[in-house]
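Here is the structure we will look at.
Apart from one protein chain that is not included, each protein chain of the complex appears where it belongs.
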């Protein structure tokens, strides 16, 4: 499948998921996961409200049917059915008649981007509210403070479940690579759905090929979902050797890797190698404890080697957390680039091994093994011959192929190709890892 | 007390001390310490001549009453009573009639700064001499080689004592912070008195507040005084965890921190943090074995974590070691800046602790503890919330608050404020130090 087709496929999945009103609990997440399950064999887990997850508790399930603000003339001036961002996410049920000056205190808008509807949430604190374009808010204000409105949030908060999706692709080793994305934002395309689409496509690609590592994909409500998973899988944690949080992967920003808390984990070095050698614009950022679920994975009690792959940063692009984070913002070509980068990182992970030379004293005679030009004396040297010599020189059981690529300045791919040739000629063998 | 008043107070102290003819031993040091004792409860120690201090011996006490050069007409052309720099400090007693050509060999002047009287000493070698402005020397030379002069140095060198002052402000811990300044220069305002004034003011400030560390202030004759103290307090040395030599703190040069021999001691890192985050011009210099008593504290047998805080370097400013290092060179506002920097360094020392999270697995729920905005989704984030998250993330018992400030790029003050809030909510607790 061409890269272009892959990008279009991911955009199509996002388009299907975009209208759904997701929240941290409730039917929106279930619908979302059901659609993802059409693509990959996701296991879907339901965790009861009230379940403890470290310092947190799974909240009640939120089900919203309708929400609106109706003016005295019976016209719905703000209507959840037109855009699910209009209601503050997780608002408690409400039915009231309010004057404009009372209602105004419950409204959220963006004065500096007056055409956009903001995205707001009210998790873990009983509240309610509406979001609307600032232009509209000003028009309503012009009707006078005394104007009256019927306000309805036809929602339900009750004991139920937190829902998440999980896929484990077992590999040769039980050591795991974790990919995690969030599924709790309503109609926001870049912020949650781009990560869902790239993770889904990556799982599809990995499903039908041999795998050195086992790969675990998590589709979770942010924060509480990650904490629930972490609290319920203590035995899995030591197996997680590498990981990436996938988010904000569909916009036109530069590919951005945010390092794990460790800063020099293998995933950090691999992501840096892949990004800096690509010809796409890119950035490498140090860890900081804000952002997405890397906050949880990299908390001091876990300190997992998990970084975050993004394009724009949260808050960096003007459409962030607003109605403009939509299907036009997210482009197939950006999704394709992001997916290709993930695939390249996985490729290095799979191939990054450590070798010992079986002929460590001096160089082996490559010429008689057909690995070297036999007519000596020519200036210049093929890059592959350089790769062979670098691998042989560094094959002391203490340098991985990534180490050798970094020291030599050659691409990981060339170094790995050289190592394969040397293995075939019995000149090096893999060093069992301490783990 | 306003910073301006603090600066004026320090300048007033310097003005009282300036006329005294100090040397490495003798009444000048005693008079100086007696005046300092009016401000802080200094203990004054007298160490007999002949006492051994490692490779050195306490020299005889020098008492000078008068010194002059009188011409044939009975006129005092050079007079110690007008400026105590006129006599080479520690000159042996002398009374002689000399021709100009004989006398000229005993004179010191500065051809490139012809109006200034230089400061010269003759410690540890029996000698004598006079210092004068080069212009005056030329005028005397014009009187002819045969002109005769009566030369008198009415001084006494005899067994007596070396005098130094000491103040220990006990704190919660017996671990000590050492501040050391020299008191052996005659009428030089920046070179010795500025350090005396800043140390005195710092001791006053620390005297009336709770202290985590114990603070030791030493007012010593340079070199021999430090060696005497070190040789007589072997049991104290292991308690010295941090320290600063204070000198040259009243001129208009940039604040300058010279690192300890260790280079990465906590005091080195704290001074760097405080200086680089101030908006004053500043410099950080590596250790070198010249300068003031850091030479002794940082000799290989002690290797104490003691740096040196200065403004201009010795020899760097044109007034150095001359009659122009006077009350006009030293300004109240520079003294105040220097003192404030010392106080800021002490503040970080006092507050720099290491914590462990009591909720290390994932983030604790800050919202329900009132530590976090409850309405999610807004772009941007208060710096204090960032500080809370950084402290929580790094509270693994291996990162001090200074480490966290450096990694996060936030100010130490903000990080420490965040830590205090988290302690209050039982989210972190201090990690006992290995020491």
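Letters A and B mark the chains in the order given here, with residues in each chain numbered from 1 onward.
Throughout what follows, a residue touches a chain if its C-beta (ideal position, glycine included) is under 8 Å from a C-beta of that chain, and two chains touch if they have at least 3 such contacts.
Computed from a predicted structure; not experimentally measured.
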Options B:252, B:314 or B:367, residue touching the unrepresented chain: B:314
Residue among B:103, B:140 or B:227 that touches the chain left out of view: B:227
Chain not shown, touching residues in chain B: 53-56, 88-89, 118-125, 127, 223, 226-227, 230-231, 261, 288-290, 295-296, 298-303, 314-315, 320-321
Residues of chain A in contact with the chain not shown: 357, 359-365, 367-368, 374-381, 386, 389-390, 392-396, 408
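Following the convention adopted for this analysis, only the chains that are shown with their structure count from here on.
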Rounded Å distance between chain A and chain B, as computed from the means of their C-alpha atoms: 55
